[in-house]
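And now, chain A:
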Amino acid sequence: MSTRRIGAGIATLVLAGLLATPALAEPGVSATTIKIGMFGPLTGPVSVYGYPINNGAIAIYNEINAKGGINGRKLEIVHEDGACDPAKTRAAVKKLISRDEVFLIHGGSCSAAVFAAREEFVEEKVPFMVMAATMDKISDPMDKYIFTTTLPGSGDGRVMLDFIKTIPGVKRLAVVRNKNEWADAKLEKFNANYKAAGLEVIADVELARNATDATTQALAVKQANPDATLLVTYPGESAVFLRDALKYGLKGPYIGTNGIMDVLDLKDRAGGAEAVKDVYVSAFLKGPIGSPEMKEWTDIYVKQFPNDKLQSLSFYGMSGALTVVAALEKAGKDLTREKFIAALESINKGNAGPAFCEVQFAKDRRQGCLDGTMWTLSADGNTIVNLGPSWKKIK
Partner candidate 1 sequence: MDIATLLVAGLANGSLYSLMALGLVLVYKTQDVINFAHGEVLATGAFLGYTLYKVVGLPYPIAFVVAILLGGLLGGLIERIAFRPIAHHPHITLAMVTVGLSFALKGALRIPYGRDIYVFPPLMGHTPIMVGATAISPQSIVTIVVALMLAGALFAFFAYTTMGKQMRATQQNITGAALVGINTGRIFSFTWALSCLIGAAAGVLAGPLSLLYPDMGTNYLLKGFAAAVLGGLESVPGAMVAGLIVGVIEMLFGGLISTAFQEVSAFFIIIIVLMFRPHGLFGQKPVHRV
Partner candidate 2 sequence: MSDILAVDGLTVRFGGLTAVDSVSLKVPEREIHGLIGPNGAGKTTFFNAVSGLVTPSGGSIGFLGRTITTMPPYARAALGIRRTFQSLQLIPRLTVLENVLMGLHTEIRTNPWASLFTLRGRDKGEKEAQARVLATLDYLGIGATILSQTGTLTFAQQRYVEIARAIVSSPPFLMLDEPAAGLSPNEVRDLDRLLRRLRDERGITILLVEHVISLVLGVCEQVSVLDNGRLIAEGTPEQVANDPKVKAAYLGEDSGADGH
C-alpha cells in the first residue's frame, strides 16, 4: 500500500512540476496570435447543429482579423469535433487545453456534452464562453471561468411564460414536449412559476425525438381542449405536430421555444402557412433574417460562408464572439487569463450583435443575456413580425 502511495505522491509532484512550467508565458498567447479553441458536433446525427453555429462565431473572428486583429494579435481558431457525445467532447476540450494550449475556449452546442466537459474549465482555469448550449447547470451555479451569452433554458421558459400571461383568456395550457435535457431545461423554471401566474397545465404530452407522426399527441391535446399549447420540441417534431394539429382541427395559439424561431422554415416543414398561422415563438435575435436590424450580421456571415444556408443557427455564436473580442480588447496588450476574466466581468451593456439583448456580466453573474422577444408570422404568412415581450393581435 505505502509504495503505491509514494508512487502516487511522486506522480503528483511531477505533475505539479509539469503544470507549473508553462506559467512563464500565458498559454495560447504569442506576440502575434491569440489561440481560441472551438468545439461542437461536427459529425454524427446532430451535426446539423455543428458547423452552422460555429461558423457564425468564426465569421466574427475572421472579420476582426481582417480589420487587423486585437491589440496587434490575430485570432487563431483551433476547431475540434465533440460529436455531441460527452466522452468525445470532453476529449476535445482536453485536447484544446493541454495539447493545443489555447487561451480560451468558445464552443459547445450540446448541453449534456458541454456539461460533461465543464469540470475541465473549472479545474484548468481556462476561460470558456458557451456557444449555444442552453442547459442552466452549465453556468448556474456559477463558476469563475464559465460565461454564456446564450439565453439559457430557464430564460427561454420565462420569456414564453411572460408572453402567455399577456394573451387574453388563456388559463389552461397543454404542453407538448421532447423528453430530453434540452426540453427539461426550458420547462424547469416554467413549471416552477406557471401556477403563480394563475395558469394551469391540463395536458403534458410527450413527442419522441425525430417523430414522424403526432396523431396521438394532437388528439390528446384536442381532447384536453386547452386555451393555448406550449411547444417544447425540436424544429422537426414541432413541424410534425403543427401539421397534424391542423389535420385534426386543433386551435391555437401555440407558443414555441426559440429552437423553432425560424418560423418560415417551420412553415415549409409543417406544410404551409395554415399550420403556423397562430404560432408564437420565443426569439433571441434582434430581427428576422433579412430584416434591416440583421443586415450587418448577415453580411458578415455571407462574406465568410457564401455557400451556407442562412438560418437562426448562423447567429447563435456571434454574441459570444463579439463579447470575447470586446473583453480581449479591454484586457489590453499584456493579456492574461485573469485579466481577460476581469474584462469580461466588467462588460456592461455590451454589444450582443444580432442577439436581442445587451450583454451584462458581473463578478457574480455569468449568464450575460437574459432577454428574449417573441415572433410570429404576418397574416399572409410571408414575413416574420417581432412582437416584443407581449401578445398583440396581428393584422
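If you want to know what made the cut, all candidates are chains of the complex that A comes from, given by their letters.
By our rule, a contact is a pair of C-beta atoms (placed from the backbone, for glycine too) under 8 Å apart; a residue touches a chain by one contact, two chains touch by 3 or more; residues count from 1.
The model shown is predicted, which means the values in this text are computed figures rather than measured ones.
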Touching candidate - 1 or 2 - for chain A as found in this complex: 1
Chain A residues within the candidate 1 interface of the complex: 45, 47-48, 51-52, 179, 205-208, 210-213, 215-217, 219-220, 223, 235-236, 239-240, 243, 246-249, 268-269, 271-272, 274-275, 309
